[in-house]
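Heads up, one of the protein chains got dropped from this complex, but the rest are sitting where they should.
The chains carry the letters A, B and C, assigned in the order they are written, with residues numbered from 1 in each.
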Amino acid sequence: MSLLRLQDVSKAYGGVRALRAVSFDLRPGEIHALVGENGAGKSTLVRILTGAVEADSGTVEIEGRRVEHADPVAMRALGVAPIYQQPALLPDLTVAENVAMGLERGGPWRRIDWPGRRERARQLLARVGADIDVDAPAHGLRMAEQQLVEIARALGADARILLMDEPTAALTDREAERLFERIRGLRAHGVGVVYISHRLEEVASLADRVSVLRDGELVATREMAEVDRNELIRLMVGREIQALFPKRTVPRGDVVLAAEGLGCRASGIHGVSFDVRAGEIVGFAGLVGAGRTELARVLFGLTPADEGVIRLRGAAVRISTPAEAVGLGLAYLPEDRRRHGIIAEMSIAANTTLAALRTISRAGFLDFAAEREIAASYQQRFAIKAPSIDAAVATLSGGNQQKVALARWLATRPSVLVLDEPTQGVDVGAKAEIHGLIVDLAAQGLAILLISSELPEVLGMSDRVVVMRAGTVAGGLDGAAATQEAVMTLALGHQPRLSA
Amino acid sequence: MTYERGLALCLVLEIALFASIGWNFFTAGNAGEIVRASAEIGLLALALTPVIVTGGIDLSVGSLLGLCAVVLGVTWRDAGWPITVAAAAAVVAGVVGGGLNALLVARLGIPPLIVTLGTYSLFRGVAEGVTAGVRNYSDFPESFLFLGQGRIGVVPSQLVVLVAAAIGFWLIVHRMAVGRMLRAIGFSPDGARYAGLPVGRRLGSVYLLSGMCAGVAALLYVARLGQAKADAGTGFELMAITAVILGGTSIFGGRGSVGGTLLGLATLAVLQNGLRLADLPAELAGVVTAALLLAALGANRVLQGRSRK
Amino acid sequence: MSLITTHRRELSVAAAYGVLLVALILFAPAFYQGANLRDVLVGAAPVLVAAVGMTLVILARQIDISIGSQFAICAVVAGMLAKAGLAMPIAAAGALAAGASLGALNGVLVAGFGLPAIVVTLATMVGLREALRWATEGVWVQDLPPGFQWMGFGQDVGRFAIPGLALVVWALVAWGMRHLAAGRAVYATGSDAEVARLTGVRPRRVVFGVFVVMGALTGLAALLSAIQFIDVQTNSGVGFELRVIAAVVVGGTSIAGGKGSLVGSLLGVLLLATAGPALTFLGSQAYWDRALQGVIILVAVAADAFGSATRLKARP
Partner (left out) sequence: MRRLGGGLTLLALVLGAGACRGGGGAGGTEQGQTIAMMPKNKGNPYFASCRTGAEEAAKELKARLLWDGPTETDPAKQNEVVEAWITRGVDVIAVSVENKEAISTVLRKARSRGIKVITWDADTEPDARDYFVNQATPRGIAETLAGHAARLLGGKGEFAVITASLTAANQNEWLRQIRLVLAERYPEMKLVDVRPSDDDRKRAFEETQTLLKVHPQVKVVMAICSPAVPGASEAVKQSGRTDVHVTGLGLPNDARPYLKDGVLDSAVLWNTKDLGYLTVYTAHAVASGALKPGVSSLPAGRLGAVKVEGDQVILGTPFTFTKDNVDQFHF
């Protein structure tokens, strides 16, 4: 019998069909991966399974019983536990309370058993191998710790069905590996896992079966052993993707940006030195928490440096605010697109020109014609799919949002571009387009810093790789010397134990 | 239909209603009186529009108006400064008061609601302290009173100030790069910072501007009534905020327009004036205003919900 | 987590309060006569009761600026019921019910229709106040039965019972906020309503609930205030909302929701309630009082902002 069965489930938002007659099942003790490009309908499917939205038609069965009028509480009671990429914890409440939320029976006037809560939280966290103070407020935890708190909560709920939506996006490889062990462990207890990820390597090593969604339809469900990576990609995009990383030969220019002994106590980085030349892409590799994003924030003036020197074309500069950084020709595409990279409610045109308002204004007054011209040219150049440049960015898919975010920085005509996880949460097709754009930009003479947690991306895109560890530079690798093993050795500080 | 057109339609209907049931409502003279009575609140509302567009609020404007009026009186009568210099001093006092708000909001990052709740008491309290609550400044020179009581042709002199301020704020909010930044800050302060916008400076500047407008509004108030006292402008902040929100500016920031604020202001001013000319009790204005505000919120929500899909 | 880090804000308010109390020992020991302390507590009781409700509202990431108008209406309702010859417990229940209904009105508009609380309660604040003025023309409710004042228990019992009841309400709600699921749901809603919803909390119900509780407690506050007198003033409670919000905010409850405690609110109420008479005892002129109150609010919040800024920097 299936743990979970969907039969001909459809869902439309307004006039847009998000899911079309999707049928899907999950067996006990199975890890069933769900892959597909952004906008393929994965998140809608997850929302239906968590009870956040209701299907327009079709049936959902859990352990053979049909679920009517689901809501998040009812679905949890039926043993469905969602675990999100951004852990959904209540920031002001303690860990113990977060673990207990939604687990305890009884109405709103029941009494809270605090010692019991703490004890159970300790036990559950021990089961996922986490050593976390149960009285600490959740907002102080690191991402991986928050993830573990969520899994502990799911275990506490005796969840039979785990929905994991990109759970490793914010984890270090070691943390991810520990998470996989936990997931495999759950399988032995008859728990079924729906596992959603863009990282096909992960899916290949973890899943028993894989289902592929495309444009709201479930195009295939296969045994993992019977399908290879290329076929999966073909199923996802409906076409073959040729070169994953575009080849190129660009003459390197002069050193544009150099850091000497850069440090910032508040963000825990110190003694960072490197340089980037015009037309060069320098990849920044390292574990999550190694200080790469923190370094980018220092360069961009979000957390100003308190030691060391930043040089632009040889001249020492002081960058204490993002505004100064932009003035000096720096651009920073941040990691968290929705919160930092775009302003979702504003139009494509307004987002595109937001950092370059000076170039489209005269004496402080906006030149709307110039704005439209710039926005339209980037829409065309980046193939941004949108009804018009007046559409709110919120209405676009993740990949198109990222292109708008990138366009914003190119509109400032920067000389240095810092890209922080430029393809995170972007589907395969858009990813290739963005890679192409990055290479074009380097060809035009930009100095590019590429921060990515996907090693193949760093290795495939970069001319050189700088590896960071514990807030400082662990070493640099040039061209052919940059291999996965070499990077991991530097990143971990010892011989790596590769999982795949 | 856009929200603003709906509001404009309401205003036209309102005018038509009062024209039919009020005595001498639909006359040039009365239009002048409506403008005259609403000029100070209008100035405050105009200045509050960019504040609310950034997602902030300024509860201290009415109190600051009172403080600036007192400063005008003290510098002119007690210190014997020429009226023009005293007027400048009052506006400077507004800028200083706004600067205190700016400092606390933009530098220390304290929520504007809390900051201006504190300065709401502080400014009024300083005005009362300085005058011991008692002193009332009057007998201002005719040349100064012209600002509040005179006419240029048929146009009340305040209208000139109000129109100038309206055009100025319209340019700032809708036509200048600064306005774009304010919107971005209102939608997402973090997003604006990551786009390299000088968020702190821009936030500070809207509170400074709001303080300055409170200073100018104080001049209009004193010139209109011919007296300056510590209780000047009591309750004006609520009227001004009501006008802005009625005008369709979102209390959450990002969305809003100066034209809407003017329409909201006109709706309120016509309501108060019309009720009087129709011999209806003044308390009705409060009740109707409350209903209008709730209706406006509802309408805005429906319209936004529709545009999102 | 040590007591100092988890209750930093409460401790800093307590410290400020301590400084004020010490200053009074040194410069105005007359402040400590029993009768004065009692009067300060009786005077603070209605504010405390309303501050309990306001703490819940702000913890749930809402605000209610209409309570001054609710306060006036509830007092009038209690007075009119008593005047109509109903027994005092019924009149008291009427005041609470009137408050709860007005709170429910706000609650429906905010939780049901999803309108922003500050604008909704701005509208009800203006609308209710003017409607009451229209209905009563400011004429007081007079010639009440003798049992109205002190609810018939007499002055000695009444003056003890009013702050006592307020403290009992405070203690019960403080206990409930910590030890009942409903209390934790308020924190959860204010912390992150969407996440709370996913864990089984019903944020809209919680928001509706806190507005109703706020209204009922405003009714109780109005009652505790009204029964100190022999008749009912109809335009009472002007500016009440600002006093209550200031006390809660000074007590450290975050306007962004989810953070704060009733211990802090109690301290905030006491600090502000003591500051007024204390200034008189210290010989301040009445016309500087308002300025000093503003300074107290600003210093309290600014000190906190400095504190949290350094704390953020200290964290890696």
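Definition applied: a contact is a pair of C-beta atoms (placed from the backbone, for glycine too) under 8 Å apart; a residue touches a chain by one contact, two chains touch by 3 or more.
Fair warning: this is a prediction, and the values are worked out from it, not measured in the lab.
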Neighbouring displayed chains - absent chain, whole complex: B, C
Contact partner of the left-out chain, one of B:Leu17, B:Val163 or B:Ala295: B:Val163
Contacts of subunit B with the absent chain, listed as residue ranges: 4, 8, 11-12, 15, 22-37, 128, 132-134, 136, 138-139, 145, 149, 154-155, 163, 166-167, 170, 174, 221, 224-227, 229-232, 234-235, 257-260, 262-263, 266, 270, 272-273, 276-277, 279, 281-283, 286
Residues from subunit C at the interface with the omitted partner, ascending: 30, 33, 35-36, 39, 43, 130, 133, 137-140, 142, 155, 159, 225, 228-231, 233-236, 238-239, 276-277, 280-281, 286-287
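Assume only the chains that are shown with their structure count from here on.
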Contact graph of the chains (line, ring, star, complete, other): complete
Whole-Å gap separating subunit B and subunit C, where each centre is the average of the chain's CA atoms: 30
Centre distance in Å when subunit A and subunit B are each reduced to the mean of their C-alpha atoms: 45
Touching two or more other chains - residues of subunit A: none
For subunit B, residues contacting two or more additional chains: none
Footprint of subunit C on subunit B - complex, ascending: 57, 104, 108-111, 113-115, 117-126, 128-129, 131-133, 238, 241-242, 245, 251-252, 281, 283-287, 289-291, 293-294, 297-298, 301
Parts of subunit C lying in touch with subunit A, wherever the complex brings them together: 1, 178-182, 184-185, 187-188, 190-192, 194-201, 258-259, 313, 315-316
Subunit B to subunit A touching residues, read off their complex: 171, 175-178, 180-181, 183-184, 187-188, 190-198, 254-255, 308-309
